[in-house]
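Once you've had a glance at the structure underneath, I'll fire off some questions.
Removed: one protein chain of the complex. Kept in place: all other protein chains.
For reference, chains read A and B in written order, and residue numbers begin at 1 within each chain.
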Amino acid sequence: MENDKLVITSSPHIFDDDSVEKIMYGVIIALLPASIMGVYYFGLHALLLIVTCVITAVLTEALFQKARNYPVTIKDGSAVITGLLLALNLPPGLPAWMAVVGTVVAIILGKQIFGGLGHNPFNPALVGRAFLVASFPVAMTTWLSPVDATTTATPLGLMKLEGIPTDYWSLFIGKIGGTIGETSALAILIGAGYLLYKGYIDWRIPLSYIGTVAVLTTVFGRDPIFHIFAGGLMLGAFFMATDMVTTPITKKGRWIFGIGAGILVVVIRLWGGYPEGASYSILLMNGITPLLNRYTRPRVFGEVKKNA
Amino acid sequence: MKIWKDFIKGLWEENPTFRLLIGMCPVLAVTNAAINGVAMGLATLFVLVCSSTIISLIKNLIPSKVRIPCYIVVIATFVTIADLVLAAYFPDIHAVLGLFVPLIVVNCLILGRAEAFASKNTVTRSFFDALGMGLGFTWALTFLSIIREVLGMGSIFGFRVLGEWFTPFLIFVLPPGAFITLGIIVGLMNTFTRKTA
Partner (left out) sequence: MRREYIRMVVVLMIISLFSGAVLAQTYKVTIPKINENALRKQEAAIIKVIPGAKSFKEVSKDGVTAFEGLDENGNKVGMAFIAKSGGFGGIITMMVGVDMEEKKLAGMTVLSHLETPGLGARIQEDWFQEQFKGKSFDDGFVVKEDVDAITGATISSTAVAKGVKDSLEKFLQVFGGEY
């Protein structure tokens, strides 16, 4: 304080030293194990896709903001995360130009068109992925085997169409077909542990999301361990269903979000047309997040219940 | 010139699709190929011009309490004619447009022009208003469906215009493509006109 004048500010009054940049770079560090595992299993093309997506995301954000005369915010790291998350959600053999298209869509249609970071209703990386799946269904479902780089099916695809299970150890370390970042549960858990330790993500959504999938698959007589480790559930639960912008801010809202997304995943996996539904489950729940925030708003301290 | 103004406003300034955003159901549903967009536009144009003219002609005979049922009967008559004629002479287009031809009857563009314009203005003015609105609707649907067909199939009116190098973006012939394309066009039109105005 320069002098003894009374300083008046609006809430929040409690600050810590976390900032948007700090959290964003924390998330990027947490995504590194999964990225490294992806490159290790799927080779240089996976690395090329990751680099392409990140560079495209940053460039698109900068150009769009320049064109609209907005302040350029590429230094906050959110564009890097969108690019990285999208890359981790792509099949390792995808042509690079398709990755560029997906990233441009993610940044412009997923984020900037709504006014940039903090205003986007849907997770931008998942918007990009959904666009690519609808546009290029064949390329987006051509999976490579980490063993010999031939085309293969994902464990969920094998299970759904041919009833073939995959052993738990391969699922856990990621020696399976899948997107670049989703295959290794181990790498995802290492990153997730770091984020939980730092307090950057809330445990409620991953727990209720994965928990619901485990309970429902057990109820319907499927193998819950298989369904937890297969597909994009892990990656989605820790890195996309915890996105601060597109998920509820209240605790109760987060529980509902996780349970709802879990139900959707199980419904899509067991009875839907697609083998995997993690990305759609999160996008659909993103859509009702404003409602969840509204109806789960905690009562103000001291507020008297109506009709009490 | 009043009549000229009645006619021209539907084409751009009050374009039903891009400006008034009415009659969205066929706009989104059938614009996945250029031929469908043109056919739906022309069918709607036919119904709109005929019903607006007739309604304007008989507007003084209709008691105001039953005006909406009367309008709907007139509109439904022309929709059914359009449906039968398409089925008889253009069976391929009829098969593709399917249910959306009968659904022209609930296109709020048509009832909207009847209620807002034809029931209050002379036959000549109503005719030109309907013609302008109908043509505005037709070009909007054609424009939208050409963009969607080029991006989603690489062709226009079924003729391949982009070479083998082009991988079609299937999303543009699927429903989400309709929303994305329409949203971008409306956004660009607003930006564009705001700057020139």
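The rule we apply is simple: a contact is a pair of C-beta atoms (placed from the backbone, for glycine too) under 8 Å apart; a residue touches a chain by one contact, two chains touch by 3 or more.
Everything quoted here is computed from the prediction, not taken from an experiment.
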(Q) Can you tell me which of B:I3, B:A76 or B:V106 touches the chain that was removed from the display? (A) B:A76
Q: Would you mind spotting which of B:I8, B:V85, B:I156 or B:V186 touches the chain that isn't drawn?
A: B:V85
Q: Out of A:P95, A:P137 or A:P290, point to the residue that touches the absent chain in the complete complex.
A: A:P137
(Q) Need a quick check: the contact residues on subunit B for the chain that isn't drawn. (A) 32, 58, 61-63, 65-66, 69-70, 73-74, 76-77, 80-81, 84-85, 87-89, 91, 95, 152-153, 168, 170, 173-174
Q) For subunit A, which residues lie in contact with the unshown chain of the complex? A) 137-138, 141, 161, 273
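As a convention for this text, only the chains that are shown with their structure count from here on.
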Q) So, what's the distance in Å between the C-alpha centres of subunit B and subunit A? A) 40
Q. If you look only at subunit B, which of its residues touch subunit A in the complex?
A. 167, 169-172, 174, 176-177, 180, 187
Q. Considering the complex alone, what residue numbers of subunit A touch subunit B?
A. 98, 101, 109, 113, 131, 134-137, 139
